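Right after this comes chain A.
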Amino acid sequence: MNNILNHIGIENYIFLSVILFCIGVFGVLYRRNAIIVFMSIEIMLNAVNLLFVAFSTYHQDAQGQVFVFFSMAVAAAEVAVGLAILVSIFRNLGSITIDNLKNLKG
Partner candidate 1 sequence: MNVSLILIILLVGAFATFLAGDKLASKVALFFGLAAAGAAIVLLNHYNLGENISFINQWITQPNISFALKADGLSMAMLLLTTVLTPIIIFSSFGNDYKNSKSFYALILFMSFAMAGTFLASDGLLYYIFWELSLIPIYFIALIWGNGDAEERKKAVVKFFIYTLAGSLFMLVAFVYMYQKAGSLLLEDLYKLNLSATEQLWIFLAFFLAYAIKIPLIPFHTWQASVYQKAPTVGTMLLSGIMLKMGLYSVIRWQLPLAPLAAKEYMYIFIGLGIVGVIYGSIVALKQKDLKKLLAYSSLAHVGLIAAGTYTLTLDGLRGAVLQMIAHGFVVVGLFYTVEIIFRRYETRAIAEMGGIRTQSPKFTSMFLILVLASVALPTTFNFIGEFTVLYSLSQINIWFAILGGTTIILGAYYMLKMFQHAMLGETNTKPFADVTVNEGITLVLIIGVLFFFGMYPKPITDLITPSLEEILTQINRIN
Partner candidate 2 sequence: MEMNTNIALVLVLAPFLGFLINVFFGKSLGKSLSGIIGTLSVLVSFIATGYFFSGISAQPEGIRISLFDWIQISNFNVDFGFQLDQLSILWLLFVTGIGSLIHLYSISYMHDDENMHKFFAYLNLFIFFMITLVIGSNLLVLFIGWEGVGLCSYLLIGFWHKNQEYNDAAKKAFIMNRIGDLGLLVGIFILGNLFSTLDYATLKTAIAGATNLDMYWLSVAAFALFIGACGKSAQIPLYTWLPDAMAGPTPVSALIHAATMVTAGIFMITRLNFLFDLTPDVQSIIAIVGAVTALLAATIGLVQNDIKKVLAYSTVSQLGLMFLALGLGAYEVAVFHVITHAFFKACLFLGSGSVIHALHGEQDMRNMGGLKKAMPITFATMLIASLAISGVPLFSGFFSKDEILLVAFHQNIPLWVVASIASIMTAFYMFRLMFLTFFQEFRGTAEQKHHLHESPSLITIPLIVLAILATIGGMISLPGNSWLNHYLIPILPKLATAEHHLGTTEFILMAIAVVGGLVGIGIAYAKYIKQNNVPTEDAAMTGFSKVLYNKYYVDEFYDAIFVKPINFLSRFFRDTVETGLSALVFGFGKVTNEISYQGKKIQNGSIGLYLFVFVLGLCAIVSYLFLAQQ
C-alpha cells in the first residue's frame, strides 16, 4: 500500500493546517460576534485535528487519530460550556457582541 503522503507531502498538510489555524486566530481577533468567535476557535481546533491525522499517516500510527477523538470531545465540551455562558450573557445583556464586555478593566 502506497503512502498517500508520497503524493502530497507532509509539508503541504502542515502549511494547510497552519494557514487554517491562522484563519481561526484571525477570526477570533477580527469578529466581535461571540458566536463567530466560537466558530473561529472551532476552525483552529479542526486545523490541529487535520494535522493530527496527517501526522498519524506520516508515522503510520493510530495514536494521532485517537487523540483526535479526545480533541473532538474537548471541542464539544467547550462549545457546550461556551454557549451556556453566551446564553446567560445574552439574557443579561441582550447582545453577544464581545466589545460590550468591557466592564472589567483597569
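Candidate entries met the following condition: all candidates are chains of the complex that A comes from, given by their letters.
The rule we apply is simple: a residue touches a chain if its C-beta (ideal position, glycine included) is under 8 Å from a C-beta of that chain, and two chains touch if they have at least 3 such contacts; residues count from 1.
Since this is a predicted model, take the numbers as computed values, not measurements.
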Options 1 or 2 - which one, within this complex, touches chain A: 2
Contacts from chain A onto candidate 2 in the complex sit at residues 25, 28-29, 32, 98-99, 101-106
